[in-house]
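My questions all concern the structure below.
In this view, the complex is presented without one of its protein chains, the others remaining in place.
Going by the order they are written in, the chains are A, B and C; count residues from 1 in each one.
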Amino acid sequence: MSIAILHGSTREDGNTEELAKLVLEGIPHTEIKLRDKTILPIHDQRHDEGGFDAVDDDYDGIIRQVLEHDVLIFTTPVYWYGISGILKNFIDRWSQSLRAPDYDLKAILAKKKAYVITVGGDNPRIKALPLIQQLKYTFDYVGLPFEGYIIGKASRPGDMKKDSRAAVEAAWLNAELKSLV
Amino acid sequence: MSIAILHGSTREDGNTEELAKLVLEGIPHTEIKLRDKTILPIHDQRHDEGGFDAVDDDYDGIIRQVLEHDVLIFTTPVYWYGISGILKNFIDRWSQSLRAPDYDLKAILAKKKAYVITVGGDNPRIKALPLIQQLKYTFDYVGLPFEGYIIGKASRPGDMKKDSRAAVEAAWLNAELKSLV
Amino acid sequence: MSIAILHGSTREDGNTEELAKLVLEGIPHTEIKLRDKTILPIHDQRHDEGGFDAVDDDYDGIIRQVLEHDVLIFTTPVYWYGISGILKNFIDRWSQSLRAPDYDLKAILAKKKAYVITVGGDNPRIKALPLIQQLKYTFDYVGLPFEGYIIGKASRPGDMKKDSRAAVEAAWLNAELKSLV
Partner (left out) sequence: MSIAILHGSTREDGNTEELAKLVLEGIPHTEIKLRDKTILPIHDQRHDEGGFDAVDDDYDGIIRQVLEHDVLIFTTPVYWYGISGILKNFIDRWSQSLRAPDYDLKAILAKKKAYVITVGGDNPRIKALPLIQQLKYTFDYVGLPFEGYIIGKASRPGDMKKDSRAAVEAAWLNAELKSLV
């Protein structure tokens, strides 16, 4: 059972990654930081005769790496009540992967488990719910089982340790993941 | 009363812009297509000592142009149950504008009116509701009055004209905007 | 093609029924006003050995009448951001109908079409969205196709005629229903 964690934060060692560390404490995993990669926004060519043009960026390498793992953890700070732009660009490109000639995205994702970790500063346990609902629809569309999510509350650097509730939820998920491994 | 329409679609003459055309028929407006611009993802430096670094892309020019208008219409296809990545990147950068030394984003936006036009292929009148809720929270945060939205259903090129309901809603909004002008 | 409209309002000739009149203008239909009936809250006996006790109220008669129609229109004012208590009690009792020995609720509902008309006073096009999402889940659970909804804005008696947008949507649905009949 291998785990990939895909970070959507644009800040090094921010609160979202702080919370993710609690979740993954003592668990081997592959870490992917989208901020260190270049992923261009999708250009919708679903209806072009020739389909999507190849794009010269890091997307293909990342999606292939992600698909090699059994458990996918998506982390994102709550940016304007949604996932971060860099994570959105990554997910938007799935439209391209759905048409990849050499792998079947839905068939592969159906065998995995997804978790979401998100942290926001403005009442996230209420105002991040549309973000969760959006990811639920997204995962449903590709057949990826959505196993759970943790919403944390933090804004300034260091705030994460004040959210005792997120900490107990992270400890719970840590145990859950260990039982899978 | 001046109107700016900000397009989040990545396809020329797609369904979302088709619907927007109905809304704006016979109404002077400024059209901004994000796909023709370069807007980098935000790099969260809210907590850096020096604040945000200047970014060399089209964002500043666009936000200044947007802010000169009284009515702001945001259009986006439903991409993975959210706004498109290019529109998300634009909105994410508002965090930077909130700290701009030479204008007061909230004070300016408070005097405007916002509308949203979004079109999706997968049951959008249900599955685009989290997208609407996110934008509501977003507009509330900056104090921008959210005056209304239209959700259309279309997927392939040309589908838009089959959505008779979106057409009557577009006609209604057209009349509404004309009454403002 | 027969139509039943089930009113969840507790006020005679309120705004929700005003809007429903526009929708059904010139269309034969059966009208059921829950406020004129007695429907007790469910007593959850799903896990009792003997199942649900028979309840001496109007529920059975109403559900049987509803099930005889092809199109079901549910109307409710937005009460505290949800459907009215009397409509909620009616729907809660579906748990009992799911176990009825003499009819198969899901099989029957799968062949029908459902519409929802709801009217609220406090920004309903945003704040009634959870109500719509809740009914979507409800209809999905029993396999009832959810064909559309109209959200109107009105508070005081007579307000309904000020909502020109709801009026065009009602006219659209009126035409849609006529095309079905």
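Operating definition for what follows: a residue touches a chain if its C-beta (ideal position, glycine included) is under 8 Å from a C-beta of that chain, and two chains touch if they have at least 3 such contacts.
Since the model is a prediction, treat every value here as computed from it, not as a measurement.
Q: List the neighbours, among the chains on screen, of the chain that has been left out.
A: A, C
Q: Which of A:59, A:94 or A:149 touches the chain that is not shown?
A: Per the contact definition at the top, the residue touching the missing chain is A:149.
Q: Please pick, from C:83, C:117 or C:144, the residue that touches the omitted chain in the full complex.
A: C:83
Q: In the full complex, which bits of subunit A touch the chain not displayed? Write them out.
A: 125-126, 129, 132-133, 136, 146, 148-149, 164-165, 168-169, 171-172, 176
Q: In terms of residues, what is the contact footprint of the unshown chain on subunit C?
A: 9-11, 14, 35, 41-45, 47, 77, 79-86, 88-89, 91-92, 94-95, 122, 127, 129-131, 133-135, 137-138, 141, 156-157
Convention: only the chains that are shown with their structure count from here on.
Q: Could you tell me which chains are in contact with subunit A and with subunit B alike?
A: Under the touch definition, subunit A and subunit B have no mutual neighbours whatsoever.
Q: Looking at subunit B with subunit C, do both copies bring the same residues to the contact (over half shared) or different ones?
A: same
Q: Using CA atom averages as chain centres, what separation in Å is found between subunit A and subunit C?
A: One centre to the other, that is 38 Å.
Q: Could you put a whole-Å number on the gap between the CA centroids of subunit B and subunit C?
A: 34
Q: When you check subunit B against every other chain, which residues touch at least two of them?
A: Correct list: 129, 133.
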